[in-house]
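A single protein chain has been omitted; all remaining protein chains appear in their positions.
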Amino acid sequence: MSSADIELHDVCKVYRKGRIDIPVLDGLELSIAAGEFVVLMGPSGSGKSTLLHLIGGLDSPTAGSVRVGDAQLDQMSERQLTAWRSRHVGFIFQMYHLVPVLTAAQNVELPLLLFRMSASERKERVATALSIVGLADRTDHRPNQLSGGQEQRVAIARAIVTDPDVILADEPTGDLDAHTSEEILKLLNLLNSEFGKTIVLVTHDPRAAAHGQRILHLDKGALHRDEKRAPRPAAAAVS
Amino acid sequence: MTLTYVLMQNLKRNPLRTALTAIAFAFPMAVFVAAIAFVVAMVRLSQANAQELRLVVRHKATLTNYLPEGNRRKIEALDPDRTRLKAICGMRWFGGRVPDSKIALTNLAVDPDTFPIVYSDLAMTEDETALWHRERRAAVIGSLPASAYGWKVGDRVTLNSTVPPYLSLEFQIVCISPNPVRANFFFFRRDYLDESLVQINAPSGRVNTFWIKCTSVEAIRSLQQQIDAMFANSPDETKSEDENAFVAGFIQATGDIPALMQAMAIVVVFIVALIAGNAMMMSFRERVRELAVFKAIGFPSLRVFFIVITESLMLALFGAMLGVVPASVLLLIFPGQELAKLFGVPIINQLRLSWPAVVGALAIAAFVGLVAGFWPAWQALRLKTVDAIRHVA
Partner (left out) sequence: MSLPLSYHLRCLFVRKTSTILTILVVAAVVAVLAWMTAFAQAVKSSLAVAGDERKIIVLRQGATAESNSVIPVDEFNKLRQLTHLATDASTGEALLSPELMVQVALPRLRDAGRTTANVAVRGVTEKAFQVHPKIKLLGSSFSKGQPEVIAGLAAAKQFAGLNVGDTLHMGYGGDRGYRVAGHFSAQGGPMESEIWAYLPSLMSSYARTMYSSAYLRLREGGDAAATIEQIRGPAIQLSAATEAQYWKEQSGTFQLYLLLAYIFLAAMCVAAIFAIANTMFSFVAGRTREIAMLRTIGFGRGKILAGFMTESVLLSLMGGVIGSGLCAAWLALVGNKKDMFGANTFTTLAFEIKLNPLIIIQSLLAVTLVGVVGALWPATRAARLQVVSALREP
């Protein structure tokens, strides 16, 4: 199972809105070890989603260096970033972003279409991913036949099917109730503890934050606090 | 802030879609205007013909067979009181062409005495009529040859006949008829033709058709039956038909361009309705939440209905104008006469701007706009505000 460390050095990100320049990140420094489960917290507008996008190669910094594993992201072209992303990163969003016309299994299969793989190999990987998230029996359901929690699990399966080094989650429990949120977070813990994935979780919910080993507080584009907590006991198998 | 303002803003909300829809609308509409203009011209033509109450008598076997001129008297004898038959004019095809020209004229030698009566729609003045009777080589022509060859009243012109015995005759133009429906005609006196035929020992005293000016529609019908009955089973067996039926045979055969135009018009309306409908559906889907808000604020449902339908109407009319205006301009400068000359098909000259066609095209566009907007407007009417506000577009 693969994993990568993350290093950001003197990172600045400025957005242009019309004629105004809005600085979102300013001189950010951050190091995340491989296999760490890090939580990013902060008020809205603090730049946490931006930071996540930079780590995931979805966006490029205005200045500074972003390194994930062996890849120096700030020096890669968009095409290179896209290709890199497909192999090394798994994204999980608040809105799941599943394709409504495809089944759960087909949704999970999507990232695999970018690689040269036989159909049977793809099928195998999809089955593995779905069983890890505990949805082995829902493979042929469409998103509108699944509950919110189940949809998010499909999204997680999709995020891990390519065996990425890093999993980036942007408010994954934002739309879910307390009980379902807890299940999702436990699943993330599993991915981290059993499979050693580096996870960066963005949230404003303190209870979600409790699942991470390290909490980073962002405000106005800079890190304010860096808490380290005791690692949680291994999560029970999620049903 | 009026409703109109709101409507205009809506159309501007997605300017790309408005533009695309308008352009997609405009092209078929342009074609439509042209096609309808043509159909209108054809209808005018047939109405003009019908008004003239003329009956055409020809040889039953084929138009190119001759009938003896003496049969005119026999036909006249059928109605000595002239209650049905006003006048009868024998016509013989000369098929003349200006040397080295491709334009096909409707060129006929006609009985001089009755011609002005039978063809009263040429609107010959008294002086012109007098000149026709006085001048042996008189010719009455339409606007097409006049403009094509630059002829004026008083000019002497020569035509070469394309039928046996291939005479070449000189004529003097006494009248250029303004009637647009008779544009490519060239009539001259049959006594002049017969004299020339006699001079070269060719058979004379024959006609291809008799044109009869009748007093009423019933007169046409009764004379039609009587004439055909009179000549049945004789060597000069006849087929009589009213002018529109006679002309229909020709028009049908010239590739049936009127039918083509009508078909085009229908296809256009169909396509345009689909385009408009699609645009309206897309627009509606995006604005469901906003329309619900209107209702929540307190706009009555009917008002919302009218907003949507009016928007559709305006979009349709905008697109239609975008197509109709350039098409009208093009039709104004349309080289109908040039094309008629180029292809030798005079009927294309009828393709010109006609206001009924423009109005008709806009009316159809408005109708399409209303129909296309109806379904989304109806949906808007029945919208449950609460559901819609939660609806994710």
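Which chain is which? They are A and B, in the order written, and residues in each are numbered from 1.
The criterion applied here is as follows: a contact is a pair of C-beta atoms (placed from the backbone, for glycine too) under 8 Å apart; a residue touches a chain by one contact, two chains touch by 3 or more.
Computed from a predicted model, the values in this text were never measured in an experiment.
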item: Residue, one of B:Val43, B:Leu274 or B:Ala363, that touches the chain absent here; value: B:Leu274
item: Which residue of B:Thr162, B:Gln199 or B:Gln225 touches the chain not shown here; value: B:Thr162
item: Touching residue (missing chain; options B:Leu159, B:Ile173, B:Met264 or B:Ala365); value: B:Met264
item: Identified contact with the non-displayed chain, of B:Asp155, B:Asp191 or B:Asp236; value: B:Asp236
item: Missing-partner contacts on subunit B, residue numbers; value: 16-17, 20-21, 23-25, 27-28, 30-31, 59-65, 95, 104, 160, 162-164, 166, 233-237, 239, 248-250, 252-257, 260, 264, 267-268, 270-272, 274-275, 277-279, 281-282, 286, 339, 343-345, 348, 393
item: Residues in subunit A touching the chain absent from view; value: 49, 53, 56, 58-59, 78-79, 82-83, 85-87, 91, 93, 95, 97, 99-102, 106, 110-111, 113-116, 158, 170
